[in-house]
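Of the protein chains in this complex, all but one are displayed in their positions.
Up next is subunit A:
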Amino acid sequence: MAGQITQGALDAMFNDPDRAQQQFPVPILQCLQIKTLDSKNGGAGATERFRIVLSDLKNYVQCMMATQTNHLVHDGLLQRGCIVRLKQYQAQCLKGKNILIVLDLEVIQSLGCPEKMGDPQPLGSRSAEPAQNPNLGSTGFYGVKNEPTQDTKPQFPRQAPSRNTSAGQGSSTIYPIEGLSPFSHKWTIKARVTSKSDIKTWHKPSGEGKLFSVNFLDESGEIRATGFNDQVDQFYDLLQEGQVYYISTPCRVQLAKKQYSNLPNDYELTFERDTQIEKAEDQTSVPQVRFNFVNIQELQDVEKDATVDVIGVLKEVQEVTQIVAKNTQKPYDKRELTLVDNTGYSVRCTIWGKTATNFDAQPESIVALKGTKVSDFGGRSLSLLSSGTMAIDPDIPEAHHLKGWYDSSGRNNTFATHNNMQTLGGATGRKDDTKTISQVKEENLGTSEMPDYFSLKATVVFIKQDNFAYPGCRSEGCNKKVTDMLDGTWRCEKCQVSHDRPQYRYIMSINVNDHTGQLWLSCFDDTARIIMGKSADELMEMRENDETRLAAEFVQANCRKLNFSCRAKTDTFGEQQRVRYQVMSAAPLDYKMEGNKLNELINAYSQMGM
């Protein structure tokens, strides 16, 4: 009976596949052992997997049975000792250990189940255990995509950069991405393309060109790579998102230009003409996405404008809305989500563009976001960057953890928000930095791209009396200027309506002073009404009828000290650029509060020793 066994087949199968095909097309082996694997968290729920030991009398090797062969064990056909015909298999070498994947197996029943024959030695390195479904540690990688073969391959444990016997890069060692620096001269990395940008072109007086960039990911980290001009033609079509490649020197490693990337690496790569890029045979040993989650409570310690990843339970989804960007007039689709997590905090997150319009996750699903920008609007809020990605119900430990928490207790929780977080200067969010006039001018508020908001405590010293109001449309919600048709009617172009008289609205310039200087502010209807104490219509009427009374009104309104909430921004007047200060709201002083504030200020000064 021993003669039936194809001795030496195992050795050939692993070390000389061609010979194995010729000499042992259908190896006959003895099954020495059968063990059931309880699957832990290996993906597909409760799949039963069997591992067996097969021997060809010379060697033995550990094998994983493909699920389609499970029936042989269930039906009791495959037992310890019996002889099998291996009809289809795959030989793998995992971390130096040889593993056989059994795709199709037939039990030769006529030979029964003899005792272990011969004295088989382990094939290759001593392997005590086969590759089981390993525990994916929390620092491991997520979402390893199984290759679309007939069976599910065993999950590969986290591989240190090791020599791969698969085809492709033969001799050079694989570097981890974190190890790349300008000092490394010769290296190869094996990484997956997590995102690829479009080809961008630029035309400048200094020259023109095109570029594209990709983000590479491996177990150690991520790095951005850019190809210019010729390299765009060389590599753009070769590199596909989601695929794994070997990239080798020559390839430049430089300090990263952080403003173009959301990755934390200090360095970035630039492709050169001789850079080698090869698609990897083995697409599975590199992680797919790498998350570095910050939990929602920790967000309050994260600085504004930082980029983070978050994961949470989707509590609320708003409808898609469209907003038009003021500067570019382009419409943008946006959608707001509310996420909660097991720290008991909730946060609003905005998603844009296609991600927003195609969003279809249900509340209570788990949403993971990679690459969100933190802003201090409303305390803390998030915005998904265009380079960021979103995953719904991802198959990662954090997601399962959150799901479990939500199902048990989270659903009924009330969540704290960061809204009561004091941003600089007070509880009203961004509008509350109290400044003196000299500070406003010194700090050049309003000269940057974004408008600046501040509070000002100052006295009105002069109100400009010509053109303090404009005729406005009477329609509800419309404040557009109406044209005097000179026949007693006033026409609004926006509403296409005529009114018999306009509703005058203030557009007032006032000069205010404080102990440090003077400033011109412009007020709109609601603020000016507070200052004047009368509506614009009334004042216009006075202008028609009683000019002296009008003058008196202005005098009376003068010299009042108020708290102004202002916005400073730069406007272009033809060729000139000027900073204009607009009043968002004005309020009379609460003397007690102001007095106490001043007291504190004095105490602070004296503590500083002034």
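We take it that a contact is a pair of C-beta atoms (placed from the backbone, for glycine too) under 8 Å apart; a residue touches a chain by one contact, two chains touch by 3 or more; residues count from 1.
Throughout what follows, contacts and distances are computed from a predicted model.
Missing from the rendering is one chain, named in UniProt as "Replication factor A protein 3" (options: "GPI-anchor transamidase", "Serine/threonine-protein phosphatase 2A 55 kDa regulatory subunit B", "AP complex subunit beta" or "Replication factor A protein 3").
When the whole complex is considered, the residue among A:Gln362, A:Ser408 or A:Ser606 that touches the unshown chain is A:Ser606. Within the whole complex, the absent chain has one touching residue among A:His185, A:Lys330 or A:Lys592, and that is A:Lys592. For subunit A, the residues touching the absent chain in the complete assembly are 592, 595-596, 599, 602, 606.
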